[in-house]
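All remarks here apply to the structure that follows.
Here the complex is missing one protein chain, while the rest keep their positions.
Labels run A and B following the written order; every chain starts at residue 1.
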Amino acid sequence: MDERVVIEFQDFSFQYFSQAEPTLNRINLKIYRGEKILIVGPSGSGKSTLGHCLNGLIPFAYKGDMRGSLKINGVETREQNIFKLSKMVGTVLQDTDAQFVGLTAGEDIAFALENDNVPTAEMRERVKKAAAMVDMQNLLGSSPFELSGGQKQRVSLAGVMIDDVDILLFDEPLANLDPATGKAAIEIIDELHKKSQKTIIIIEHRLEDALHRGIDRVILINDGRIIADKNPHDLVSSPLLTENGIREPLYVTALKYAGVKVASDMRPGHIATLQVDRAREALAAWYNAIPLERREYAKPSVLKMENVSFSYDGLRPVLNDINFDIREGEMVSIVGRNGAGKSTLSKLLCGFEKEDRGAIFYKGENIREKSIKERAEIIGLVMQNPNQMISKPMIRDEVALGLRLRNIPEEQITGRVEKALNICGLSPFKDWPISALSFGQKKRVTIASILALEPKILILDEPTAGQDFRHYTEIMEFLVEINKLDVTIILITHDMHLMLEYTPRAIVLSGGRMIADTTASMALTDSRVIEEANLKETSLFQLSRLSGIEGGARFVQGFIDYERRLKAR
Amino acid sequence: MKDHFKVNTRTIVATGLGAAIFTLLFMYVKVPSPVPETSFQTAYGLSAFFATLFGPIAGALIAFIGHALSDALQYGSPWWSWVIASGVSGFIFGFAYKRTKVEEGEFKTRDIVTFNVIQAIGNVVAWVVVAPVLDILIYQEPVNLVFTQGITAAIMNTISAGVIGTLLLIAYAATRAKKGSLSKG
Partner (left out) sequence: MNAKMKLFSYNTADTPVHRLSGLTKLICFLLLTFAVMFSYDIRVIFAVMIFSVAILRLSQIRFSQIRAMIVYVLVFVVANAIISFFFSPEEGVKIYGSRHNIVNLYGGYKLTWEQIFYQITKFFKYFSVIPFGIIFLLTTNPSEFASSLNRIGVNYKAAFAVALTLRYFPDMQREYHDISQAQQARGLELSHKAKFADRFKNSLLILIPLIFLSLERVETISNAMDLRGFSKNDTRTWYTSRKFARADYVALAVSALITIGTVYVSVFVNHGRFYNPFV
């Protein structure tokens, strides 16, 4: 590492024009050339805002009150302009839809060069090279809607890397990526770091995934202040993460359950560096003491798909011969790689699209003829992209919309809206316009708006994308509560923790086919399924291997059972 | 006034997206009228709205590109006289830019009147003057026919821009948060 400071915040504060209080508060932070930094913090804590200060969107695009000093390469940012800053800081924004401005992947990667008047021939060469770095060289002619979420993310990476900048900033690069692609993204960033010695800053909620490769320092932010600035080993072994509502890596939780005191000399920052020698016995003892549970579902079927196939264009099948039977009061995950057809499946269930072959049954009755609106009386869907659901400018009206459309009396509406907002942690913002919310907060608005409708079956597409652990837990615990009242819950997710923790059963899709319908712990320890569906084996499994415990699947199941009993107490 | 013609990235993006929505509305969201070859076009409500927020250049380009593109998609080739007239109407709508308090979160009677006077002038100039004159110059269409069509179009587009534009601006004003107004609690 170099001793030269590239970024220096000194007593830096920022307050958005419309906010009553500063969003960033007296930040002091130095980042050195060639460092790799991870920024974590709860949703709405000011991470993206900090990023905006680095790339110049603040103060040049977002208005507000800026105090203190922020120097990049020794110059105050406020004395520069956004173009000069863009030569030093390359940004991959949180919203990939917005990042992709070209009509094709190639054009998008070339965008920065076009603006620099690079001659066309040279541009083609450089685009080819940058695309090869992210393995996209064969898809340069594809338009954005032909690419999966993960491929779009790769294009964004290439588009930023093509310009020779010193500092790369990634705002939630993993959101919406399937676990294996997420892992690959972290690896690509790491390779890039090793090869180019650029300074790298990653903002990410998925701490454990982001720690898949080495990180020099982790900065923990809460409420616009820096709470901690430590190396990963120190941070993970301190109580700060849980205190600030960030989820610690699962293997650390397991060690703690086993009564092991996690200290930084065990090098617990990354599973790859973890020293388990001291913990071996305690882990085995803890694991052997967990009684195995058997659960049977005797409840009647509520939602059933029989030989369902579907294609958007009549040519390429997106779903192929899907069969499953979900029983009343179950909690099920649907997982699988980007573009496997998970969201499409939810659209079929809600009647947005009609199956080409096969049939869907609700309590034994074929619902083919039921309209979207009729199905909506039973099934509530929280869509993947919150922007598609939001239609009112104000939060309160948005959550009330469905109730108003159903002509529910206004005095009942208020109560139900308040309750839903409460569960989703939105009470403090209830009179705000949606446009002042962070991404994670918007997603919660859509969850609240569906919860308020109290459906019998609830489908949530990526409910935890962009959520911090505290809100995530609050929402999930509420779902568990209503699940006990026989509300059936289907979660579509890329979050393997979520699936393990809350849904006993997992349906795994890959390339439009159902490749497994089994317990969550089985799915996550079966290497064939993991491989085929782009999942990632859980770190618990790795922990069991490291500490020489046989039967990884049972170890994982044991962990879940233990945790559930702990919560029930 | 200089401000009116300043073009930055935001103006360009607003133009691009605005024209995309304009095309969509122009092709699918219209109501036929009793006078042949004219219909009640909701798209002009949109161009009036965008022009008020982003200025005359954006207004002109949105309507010009949007109209040309939807003509091209439907008929294979744009009907240039009316495409140009659309552009002119969008341009004039743009003079409402910075003349109302909509960005500060207020769109009351005074602003509504200002906006509607401007959009009505825009529609009259575009449809009663520009479109018919161009029709005669380019296509040699009969004089009384083009003026009848022009007057009908002016009336209907004024209603469309008036009703839809005003509604959109009121809704937009409601989403503008005032300085320091957002606090948790």
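Here, a contact is a pair of C-beta atoms (placed from the backbone, for glycine too) under 8 Å apart; a residue touches a chain by one contact, two chains touch by 3 or more.
Model, not experiment: these values are computed from the prediction.
J.: Wait, the hidden chain, what does it touch out of the ones we have here?
T.: For the complete complex, the undisplayed chain touches A, B.
J.: One chain isn't shown here. Among A:155, A:381, A:395 or A:451, which residue touches it?
T.: Touches the omitted chain: A:381.
J.: Kindly state which of the options B:23, B:100 or B:160 is in contact with the chain not pictured.
T.: B:23
J.: Taking the full complex into account, find the residue in A:34, A:68, A:102 or A:329 that is in contact with the omitted chain.
T.: Of the listed residues, the one touching the omitted chain is A:102.
J.: Among A:19, A:49, A:77 or A:91, single out the residue that touches the unshown chain.
T.: Reading the full complex, the residue touching the unseen chain is A:91.
J.: Which listed residue (A:77, A:344, A:449 or A:547) would be found touching the missing chain in the intact complex?
T.: A:449
J.: Residue by residue, what part of chain A touches the chain that was omitted?
T.: With respect to the unshown chain, the touching residues of chain A are 55-57, 60-61, 82-83, 86-87, 90-91, 93, 95, 97-99, 101-104, 106-107, 110-120, 123-124, 127, 143-145, 159-160, 163, 313, 347, 350, 352, 371-373, 375-376, 380-381, 383, 387-393, 401-402, 405-406, 435, 449, 453.
J.: Under the stated touch rule, tell me which residues of chain B contact the chain that is not displayed.
T.: Counting only chain B, the missing chain is touched by 7-10, 12-21, 23-25, 28-29, 36-37, 42, 46, 49, 53, 61, 65-66, 69, 72-78, 80, 138-145, 148, 164, 167-168, 171-172, 175.
As a convention for this text, only the chains that are shown with their structure count from here on.
J.: Would you mind pulling out the distance in Å between where the CA atoms of chain A average out and where those of chain B do?
T.: 40
J.: With touch defined as at the start, can you tell me which chain A residues reach chain B in the complex?
T.: 16-21, 393-394, 428-429, 432-436
J.: Okay, in this complex, where on chain B does chain A touch?
T.: 171, 174-185
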